[in-house]
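To start, the structure under review is shown below, and the notes come after it.
What you see is the complex with one protein chain gone and the rest in place.
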C-alpha cells in the first residue's frame, strides 16, 4: 500500500528537529506543518520575507499585507519577524536555514533536482527554488514516485532543466524513502506492502538497499 | 593674506546645495557645518550608521550610544535615521551621497588623494576614507597648501600611499581653490592678497589659471 | 524642496521615457505600488523593461501594463499567475529574463549599493549559469551575477515621513526596500504620510536619502490572490 500525500508529509515531519529553521515549499510540503512531532519546536521561514509563520488566519484576521511565498494569507506569531527579500535570501543563501522540503518533477541518482520548467510548455519561473536548494543545509524532496503516465521521476539523469546539481539529500515518495550522499542513493524505508522489487521496476536511478530492507 | 581654517570651511560651505546629503570628514571639514548658507538645507551622513546628524549635545543630552565617525558625542534630529555600517557604506558606495569634504596629506594634479598613511611612521588605518572617495559623487579636499616644513602638498604625483585615484574634484587650501577635471587642474579662486605667482612657487602640480584671475 | 507630490501622475512627470527600465516593488499582489502602476499605464510610456519579482495577474498590478503592451521585457523570478504574460511570451511578443528570486533580490541590493557584481552558488549547473563567469572559492563553484539599477523605481510603503524615511508593513516589505535604493529616481506611494519626527529613527526601514518623490496612496485595492482561512472550531 503506497503512501498517501498525508503519509509522505508525516514522514517528512520526522526530519524536523527541535530548534530547526525550516522552509516549506508549495503543495504537499506545506502539509508537513500539520505533523510536527510533540516536543519539537520549529520555526518556519517564508522566503518572501518572514520568519516564524503562523497558521492560516480566521476569517476576521485576513490581512492582504501578510502572505506566504505561495501567496496564501497567513498569520504571525509572537516570535515572528519581517525583513526584505534581499535579507530573506541572505538568510537562505548564507546557510542559516536547516531544512527545506520541496516538490520535484525529477531527481537524479546524484541528487540533481528539476522542479521548475518544462521546455515549450510552462512559463512560470523558478521563484526561490534555485536559491533554496543551493543555500539550505538539508534538502528533502516529497514527490509522487512516478509521473501520471507512469514514467520514472527518480532517474539516472534529469531530462528537464535543472534547479540545482547535487542538492537533494532525501527523497520521500509514495513508495519509500531514499537517502542521497556522495556515495550514491540508498533506499532506506519502504511504504507498507511495497517491495524492493516493485521500487526497482518503477525507478530508473541506481540505488542500493539498506540492510534492514533486504 | 592666506585663508584661515575658518575661511576655508566657509568657502567649502558654498559647495553645499539645498537638499544635498553630505559627509564631512574629521577636523576642518567638521567646521563646514557651522557655515551652511541660509535657505540651504543639507543632511549630514555619518558613516558609522546615521543620517541627519544633529549638533553636539548639551551636557545632559550626552549619550554614549550616539556618536559620529570621529567618535564625538552628537545628537539626533527629527529626520534622523540609524542603520548598520553595511547599509551605511551601501549608501556611500552606491553614489547616494552628494558631497564629501575631507582633509588630505597630498593631492596630485590628476586628483589622486593620499590622506591615510605615512609608511613606517603611522599605523592608524584608512577608516572609511577609501570608500567615501570612491563612492561619493563629488569630493572636496580642505588642506593647508603646504606641509609644516614648507614642502608642497599639491603635487604632480603623490608620494604617500594613495586613498584613491582620480577622486578629488575640488581643493580648498589657504591660498585658493583648485578645480580638478579630466582636462587637468585649474586655479579658480585666490585668497585675498595671494598672487598666482606665490601659488605657483608653493605648488608642485601643474595647473592652469582661470581667466578672471589673470 | 518638498518631496511630496499631489498625485501619481504628477510624481511621474518628467522622469518617464520610452525604452526605460522600471523597478516595481511587491511580491505577487502584496505590497505593489497600485497608484503608480495605474499612472504608468496612463502615461503611455512604451518599451519598458520591467524588473519585478512577478508580473501581476491579468487584470491587476503589472498585468495592466502587459495588457496595454507597454512592457517590452520582464526580469522576474515567477510569472505563473498571469495568462496574458504566458500568451505574449509564447508568441514571442515579450522578452523574458528569469532570475532566481534570491539572485534577483541581491542583484537589486547590489545595484543600489554600488556593487557591480557578486558571486553566488545559486543556479550553478543550471541554464541560469550559461554564459556566466564561474569561479571557485574554497573548492566550491560560484557564478558571477551583476548589479541592477533602474531609471525609476516605484515603491509601496506603509508610512513615509516628509523627508522620505519609510516604514513597510509585514510581508508587504518584500522587494520594496532594495528597489528604493536602486532607482536613479525613486518614487514612493505610502498609505500614510507623516511629519518628520513621527517615526522612530531606530526603526526606519528606508532612509530618506533614497527617496526623491512621495505620494499618498488612494483607493488601494490590496487584492488577495489566495485567500486561505482556517476552519473555526
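Letters A, B and C name the chains as they come in the text, with residue numbers starting at 1 for each one.
As a working rule, a residue touches a chain if its C-beta (ideal position, glycine included) is under 8 Å from a C-beta of that chain, and two chains touch if they have at least 3 such contacts.
Because the structure is predicted, anything quoted here is derived from the model rather than measured.
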In the full complex, displayed partners of the excluded chain: A, B, C
Touching the absent chain when the full complex is considered, from A:15, A:47 or A:76: A:76
Given B:82, B:178 or B:207, the one touching the chain that is not displayed: B:82
Residue, one of B:42, B:66 or B:99, that touches the chain absent here: B:66
Hidden-chain contact residue, picked from the options B:126, B:152 or B:188: B:126
Interface residues of chain A (partner: the chain not displayed): 18-19, 21, 41, 43, 45, 51-52, 76, 78-83, 89-97, 135
Touch residues of chain B, complete complex, unshown partner: 46-50, 55-59, 62-74, 76, 82-86, 88-90, 92-93, 112, 123-131, 134-135, 161-166
Missing-chain contacts mapped onto chain C: 106, 110, 113-121, 135, 137-138, 140, 142, 146, 167-170, 173, 201-203
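Just so it is clear, only the chains that are shown with their structure count from here on.
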Intersection of the contact lists for chain B and chain C: none
Two chains sharing the most contacts, counting C-beta pairs only: A-C
Innermost chain by mean C-alpha position: C
Computed distance of Cα centres, chain C from chain B, in Å: 36
Centre distance in Å when chain A and chain C are each reduced to the mean of their C-alpha atoms: 28
Whole-Å separation of chain centres (CA-atom averages), chain A against chain B: 55
Residues of chain A whose C-beta touches two or more other chains: none
Residues of chain C whose C-beta touches two or more other chains: 109
